[in-house]
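Every protein chain except one is present and positioned as in the full complex.
Presenting subunit A:
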Amino acid sequence: MRENKKPRDWRKGLIIVAFCAIPLALLVFFTYVPFIQMAGYSFYKMKYIGTPKWVGLDNYIQVFTRDDTLSSLKISLYYIIGSLIQLALALYMATVLSFKVKLGNLFKGIYFFPYLINGIAVGFIFKFFYTRGYIFDSVLQLCGFDLNNLPYWLKDQSINNWSLVGASLWRYIGQSVILFIGAIMSIDKSLYEAAEIDGANKWQQFRHIILPGIKTILVLNVILSITGSLSVFEIPYVVTSGANGTASYFVLMDQLAHTSQKVGLASAMAIVLLAIILIMALLQQLFFKFVFRDADDGVAKARKQAAKADRKRRKMAVKTAPIFRNGSKEKAVA
């Protein structure tokens, strides 16, 4: 036995190392090493070709003092609001779809489909979608709107960011829906039955069973959406090429790095954005800890409430049984 065990362990170890080595090597060479190099670039004034010049923290000072860098994060606010709407909608649709719905799978497919389309293609779709007198305007005209009263979806600076948010919402909502459905499916079905027997309506079931049950996924989705909103790129880059007041932080970074060849400054912007995202993620964690402080698990809560109700009922039974045999008090707690 012993003689056999040793070589097998060695082989097992080797296999584990071999399997880990490739993804780890890929991760290190294509993510961490470039990142560290980029962090290095951020201290230089440099173009893609030519000798870099050490400038210390100058690039970082510029990121915080230029009037176009941090203010471009304001554009992200549109996308953050959009992503919250997106999550609410996705949660609603996922909840509906996770119960028995006619053609449920078809709807799941329809919702998820946009996510499968290449982001560049989505950009082009929406470029034409919003073109004056094209698809969107035609549809609205069919609904009785007059073309002259319709705004210019991409030209008007007061709404063009909302148009882009709409495009991004269309694209990413399917992903959220699928993630939510997956989480909802993992909730024990017997909980709904129990709740129904206890007379809970659908909203109460959602509030007390589904929501706490998918807490982790919900938090994850919110973090993903907000970090995604801060680093939004594809949609504004393809649809408007960042023109007309739609240049997000990432689009600006791309312009600085590629058109103006300020590689050092763009690298510094990337590092600053990373810091911002980390801080945001941390704040969100704290926020959700606070929100779910007494609802960390649906089962635990239900059990607690059941115990409470049981105690109360017993107390009631002892105290008031002879007088209120069919009393309304008991009903309320049950």
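In this text, a residue touches a chain if its C-beta (ideal position, glycine included) is under 8 Å from a C-beta of that chain, and two chains touch if they have at least 3 such contacts; residues count from 1.
The rule is short, and it goes like this: contacts and distances are computed from a predicted model.
**Student:** Mind telling me which option in "2-oxoglutarate oxidoreductase subunit KorB", "Extracellular solute-binding protein", "Histidine kinase" or "Oligopeptide permease" is what UniProt lists for the chain we can't see?
**Tutor:** Its UniProt record gives the name "Extracellular solute-binding protein".
**Student:** Looking at A:Lys74, A:Arg132 or A:Lys289, which residue reaches the missing chain?
**Tutor:** Residue touching the absent chain, from the options given: A:Arg132.
**Student:** Considering the complete complex, identify which of A:Ile75, A:Leu91 or A:Leu256 is in touch with the unshown chain.
**Tutor:** From the options A:Ile75, A:Leu91 or A:Leu256, the contact with the absent chain belongs to A:Leu256.
**Student:** In the whole complex, not just what's shown, which of A:Lys155, A:Lys289 or A:Lys308 touches the removed chain?
**Tutor:** The single option touching the absent chain is A:Lys155.
**Student:** Under the stated touch rule, tell me which residues of subunit A contact the chain that is not displayed.
**Tutor:** Those residues of subunit A that touch the unshown chain are 29, 33, 47, 50, 127-128, 130-132, 134, 152-155, 157, 160, 240-245, 247, 255-256, 258-262.
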